[in-house]
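Here the complex is missing one protein chain, while the rest keep their positions.
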């Protein structure tokens, strides 16, 4: 037995949350040996368990890698120490040994106390200012800030799987991504989750792709917005352009939404819609000017519902409200993501991933797309409460509006 | 200019049906030269046009191949001659030079007269008995029958694209296969096409896969059947087994359709359902015995709606009604396909292709599937009136039932 | 605490195989309370663990359901008793309370001894004759046979996850189904698994769909067959028909495989190929007659490699070798599945599921398809050693043939 050993501990619902098995898995895959020194199992499922595990490896490097593997599952050395801080030497770049964050709740040990890290977000650094610790994206970091490096003094709190009645709902919603599930039931579950979130005074964030408009769901979504079921919107130029196209020309991508036929010259409609809003100066002014008199964007303006239109390189125009700088877009999205209790991503991979990137793991995400690959990809980084619906975006929003009593007029 | 030449003619709406351009395309791709000898264009779109084209090639073999290419688009030699007949020498096999059919209306010239071929069906031979000509599958042919060989004396009548108001509806429904179309509108169009078919006294054939049950659409489909919107059903053992599973255990594939949770031992439910029906002897007897008291199969039995359950090699059980021989299944399906005015294929590639194989091109097909590849493949062999809906099977049937006033109780 | 209680035990690698957490999960989801009475954890990962758990519920019915949920994970009552047998009363139907099998190794306790059940297969019954116990499909059962009912005296042995070096390969191959994995590496792993299977004297079973021929992989697959890498083939009429079409006409579905262009009248080629083989009487005779002189089917005949062509309702023709009765097909497939050490399913959902249905869980399956949904569905019922490759069937077989030194000439 070599000297390269460390004793780690892990507590909580480590059996039924699968944390312990995952830690043992990782150790085996890392080629490490282990011995379970102590193991107190919770007698029933309300009781937490505790395990103390000795790990050893052939080289020190292997030990380091093994510890890094089990860190995200909540297993940490018994003597975890204090965080190491290093001063940032270049604007917009971290020291090479920076600690890279997960989106789980994280605490750092400093001055003998555990401090929670504000706004858990993936792939960031942790900056420390006096008694505060917060995540910071690499592009925002400034010379002279103090940044957490290494892995000492840091603990991640993995989320537990829900239990009881809500666990059953979770089982249905969250299990595998498949189009072959009872569909009306799925819609009802989304509706009841929305009601619960509103009851707790939290916000519902919608992340929307242009297919919402192409499939004719604009009027239903407008009704949802008018009835208080939409608190924040993240979308792109395309969503807003086609929504305004439908308000001005009754078409989306040139197809009449009430007849399904192509309009003559209809492929020009979206760029004409964009141009008209550019002439007004902004969507808000276009509403004030009487240019835009219906649609989702109209309802957002009318009901003071904040929205972000994040630009992308495939945009036509764009609309004057579209943020053309991607770092500005990310910043704006972060600012609007506070107190969000539920995120509903519909028919957009790009904006869905962007939103998933900035949200803490604790915010549940519901992804709705007709393509199972898109749903699978979006759920990858979500919380345990997240769920994917492989369904038709158009029929989904229509049914949801009906379920919530928000019918289009 | 070589001697290998032939003069062909083509008439009808050859410009706006694209027949003429397609014929010229094929000639170019066959490497043939051509000269348009006569061309009378219909002045307006009501008038038929006519073209006479001289074709020549370097070798006689090339000429033969060029003529074969343009034959399916209605271009035939001016002097088309009479059909050649050959006696079948082996049971279950055609003479090597047999004429292989398309699913378009076809006529053969015999005794100086044009005779229509009964039941146009792809990949068959044409048998002639006295004054009748009819398609015959290779497995059914008997020694001594007279069969059409070669290509002389045969003309195919390509279907024309619909015009006028119905053309506009067709444009919307039939154009490209895409999930990004106005969805409620698509459902309305299907409903109105169903009403039109019933009004003309024709039958609606449903071809159904098990996802119809998994997505919770069984009650809506039952209501459609109870209200006269289902005249014939083609399905497999899986569809019926899961439908009866849902009647007996409230689950489909072991998932409770009302709660979405897994039943304990639920993966056994479908085989238990099958076993119980086997104990009764047939679905009809299981209904009579009071074993099966609800569901789609129950409604079919109760309302005397004929159904075919065609067996496949992946079947469990199977149910006693499942036809285990594939040639028997095909024969049974052919017998029930008379006077079908509309075929609706939902969530099944296997049974959808099998149905497409036996139907004439003139029967419109509506394919509904969440997977665009499936829809594209199924539409390949359909008529000009066919349409594909890339949508959620569960929500589609629910909306359709609502649209037709056939609500589940 | 009610009287509805039972004590169960579970042993083996119950932590790192996730069996224990899964059992606890199931109990919670069943609404049962539990207490872990004894828990001996294996100190290192070579050592087995053991747990004894007391379960109680409010009603006896709930207890029954809870026990049924944990049964497939290897948790069985301490006092498991002996199997109950019941005489079959009707040909082709089980007694209503029959035990429905999994595809995991299973033992039954009879006369105080544990007897293994021969040929584990899903959704069957267990028949007992003297000292033998074997699975039997419902359609094959005869009046007077003795069948296992209930759940007493039955234990299922869940398969353990592989460990060590092969575990690492498994991790790569078997983890998530995704097209975004290192592809040449995946092909190398399949090749090395094939070599390992042959070294152990086991058979490689290929299950093949027609896209293998359409994508131009016929010559590579022929080379694999000629070089001993194909021991058994399961396919359908379409695969063989297009293979023979390519041998006779150089086309597949009418497309020239060497030029990619459509042959004139090419859509008739497959039915002409089928007809010619029907004239010979069988594929073997068509090879003997010199009608078929190359291709995959030719190599199978030449090298005495057994194959099953299982018919389906969408078949044209079919070829004389196609088994038209589905129960006959299943029987034939079962007979050829002995000593199979690896199953490679390429581009076929229908035959893939049929094969998965009859194989024990212990036979590793590699599924190759360009559609991730197909791969996911096929892997559902496979063993822990199964793997899915979302890739291009044509390029996959070409690379694999290169990797195994079986180049087409």
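Going by the order they are written in, the chains are A, B and C; count residues from 1 in each one.
Here, contacts are C-beta pairs under 8 Å (C-beta built on N, C-alpha and C of every residue); 3 or more make two chains touch, one makes a residue touch a chain.
Predicted model, so just to flag it, every value in this text is computed and none were measured.
What shown chains come into contact with the chain that's not displayed?
A, B, C
Hey, which of A:51, A:154, A:354 or A:401 is the one touching the hidden chain?
Selected residue, touching the omitted chain: A:354.
Where the complex has a chain not shown, which of C:40, C:261 or C:339 is the residue touching it?
Only one of C:40, C:261 or C:339 touches the chain omitted from view, namely C:261.
Among C:211, C:274, C:367 or C:404, single out the residue that touches the unshown chain.
C:211
To test your reading of the contact rule: which positions on chain A touch the chain that is missing from view?
Touch with the absent chain occurs at residues 29-30, 65-66, 68-69, 71, 90, 92-94, 96, 98, 100, 123, 138-139, 261-262, 264-265, 268, 270-272, 274-276, 278-279, 310-318, 324-327, 329-330, 333, 350-351, 353-354, 357, 371, 373.
Using the document's contact rule, name the residues of chain B that touch the chain not shown here.
Given the touch definition above, chain B has residues 15-16, 18, 20-21, 24-25, 27-29, 33-36, 39, 41-45, 163, 167-168, 171, 372-373 touching the missing chain.
Going by the touch rule given at the top, which residues of chain C touch the chain that is not shown?
168-169, 171-173, 179-187, 189, 211, 214-217, 252-253, 255, 257-262, 370, 390-396, 398-399
Quick note on the criterion: only the chains that are shown with their structure count from here on.
Give, as an integer number of Å, the spacing between the C-alpha centres of chain C and chain B.
That pair's centroid distance is 32 Å.
Between chain A and chain B, what distance separates the C-alpha centroids? Give it in angstrom.
Centre separation, chain A to chain B: 45 Å.
Any idea how many Å lie between the Cα centroids of chain A and chain C?
38
What parts of chain B, by residue number, touch at least two of the other chains?
261-262, 371
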